[in-house]
Structures are given as structure tokens and as C-alpha cells.
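Here the complex is missing one protein chain, while the rest keep their positions.
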């Protein structure tokens, strides 16, 4: 059962969430990334996500496996969109079920942080002034 | 517009989440409390939540207002069930939209922690052995 | 004598056997009111583990009883 997937079209949250319900789970944390209308001071009109699909899926699975090993959680799942997105569209969804909320929150945060840092997906933004750019963030300074 | 409400029957998440979408919000964090099948080593068959409704709604609103003042978030909402719930039912839902994920996660955690600590709602658990009890947790020891 | 309506929730309601009662009290403050009712109904929870509310807002135990007000004793909460 894959825990990380890429989606080429908009997807429903409800069945993803339902698949994480467990009788022993009292806590559920989720995170969503939405397309913002601005980024670093520029008006954004839309964007596109591109992935190196084979490696993104393998690396995404590794992130989810690490979360399941590292935190006291029941289950977890992450779906990331690729293709064209509009303002307000959901770009990524992370859901985590756990016995208690500490682990649910910590694992949810871990997954989104690691996915953003490691999974080969790239964002291409189109700006109000007609320009467009690939985002290749600088590494955080020590 | 009320940001904290009590619900006497099961409620849909989708419209609550949709109401928090903002063009400037790039992050959305949510938390759900689910009814677990056990608590402190005892098998739980079901439970009931009771509230002092007038004060619960006022105090819940205060928690949400504090979150909006304290964190860089766009909007937030919390709904808490009252009445009879079965295993796996959703007891509470918290949703927070924000520009960035740090604030979304922090505010979501703040809201659920404060609601659990301050809002006059009580849980009555029914156990497998036929016993039943109100939960009146001891304050955390320093 | 001050007349107040007292609301009971959760285990206090079970112990009192009622959801509310209207009573006259000579207690000088809300703490005194709880202690009287604790003795009458056999409440297990000491005043230090409760909060108190008057007319739907949290109050301090040192406040005097107000005629016609609605007093609620709030046992430790367990929502979420």
C-alpha cells in the first residue's frame, strides 16, 4: 500500500482521511499546502508543479516510512499535486492518525518538512507581470 | 461570525475547511479528536460529551480570538461535539489557515490545547465492563 | 439570605441528583456557597479543583452572592 502518491488532477481528501481512521487512534493531524496569490512580494497568477516521478515516489515513501518509525503514530499518508494549479488549489495534503496529539502533530510536521526538502518536485510560478520562474530555493543558512 | 461552536450531531468538515480558504493563505493545519476504543487501559464502548453551553461558547470564542491575536494566521475555526458518540466518531475539529506553515501548526496546537484545558465540556465514558465515569483530569503536576 | 440558582454538571450533577436548584444561602462568598452544598450533596471534588461561574462568565471564589444570579461550579474539564 503506497503512502505517498503524486496526483495529476485535483483529489478528494475525504477518502484519504477515512483510510487513516483506527479504533486506537484518538488524534488526527493534517496539513495542506495551498497556492498563494503572492510569493516574496510578487503577485502570483498560477503555477505548475513538475516531478521526477519515479524518484519522487520512492523518496516520498521513504519520508513516510521514516515518520512511521520515528513517531508513535497509527498511519500516515501524503499526496502531492503535479501539473497546473490555480490560486487556492491544494498542492499537497498530509494526514496522520495517532493515539495522542503530540505524535500526530510532530509526525505531520516532519512529513511536510521532509517532503519539501527532499522530494524532487519543482514549482514554476507565473507572475502578474507576465514573467515566470522555476523556484530553486537557496539552502537555509547555518 | 462565530469561530467556536458546539454541535449536537455529526458535522461535515468540508464547508468548515472551505470557509478558511484565503488567497493569501499558503498553509492549512487541522486537528481532529476521535473517540478511541480505550483510555488508560480500559476498553471504551462509547462516550457522551456534555457542555455548559453558554460558557463553553464564550470561552471557546476567547480561545480562538487569542489564537488570532497571538499567531500570524488568516483564520481559524473549532467545532466540538456534544451528546452521544461511538468509537471512531469525531469529537472535535480545529482548522487554521495561514500564510506559512509555522503559524498554522502553532495556532492549531494552541487552540486544541486551550480548548481541552479551559472550555467547560465533560467526557462521560462507558466501559466494556458496564461501568461508566465522568473524566475530571488531575491538573498536570509541576 | 441571598437567593441563587445553582447549576450542576457532570459528576456534580450525578452526586446532587439534579441539574439545578434554587436556594437561599447565608454564605458570604461563592466559596462558602460551594462548601455548604458540598456538605449537603457529598461532593467529592474539593473547591481547589473547581472553577466557578456567575451568569455565564467565570468568577472569583471571593465574590459575594448576587441576588437572583445563576451560579455554576465547573469540575475539571475533559473535552477534546
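Just so it is clear, A, B and C label the chains in written order, and each chain counts residues from 1 on its own.
One rule holds in what follows: a residue touches a chain if its C-beta (ideal position, glycine included) is under 8 Å from a C-beta of that chain, and two chains touch if they have at least 3 such contacts.
Since the structure is predicted, the reported quantities are computational estimates derived from the model, not experimental observations.
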| item | value |
| --- | --- |
| Shown chains that the omitted chain touches within the full complex | A |
| Listed residues A:54, A:69 or A:131, member touching the removed chain | A:54 |
| Of A:17, A:36, A:101 or A:123, the one touching the omitted chain in the full complex | A:123 |
| Residues belonging to chain A that touch the chain removed from view | 33, 49-52, 54-56, 58-59, 80, 91-92, 112, 115-124, 134-139 |
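In the analysis below, only the chains that are shown with their structure count from here on.
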| item | value |
| --- | --- |
| Between chain C and chain A, distance of the C-alpha-averaged centres to the nearest whole Å | 49 |
| Distance between the centres, which are taken as Cα means, of chain C and chain B, whole angstrom | 26 |
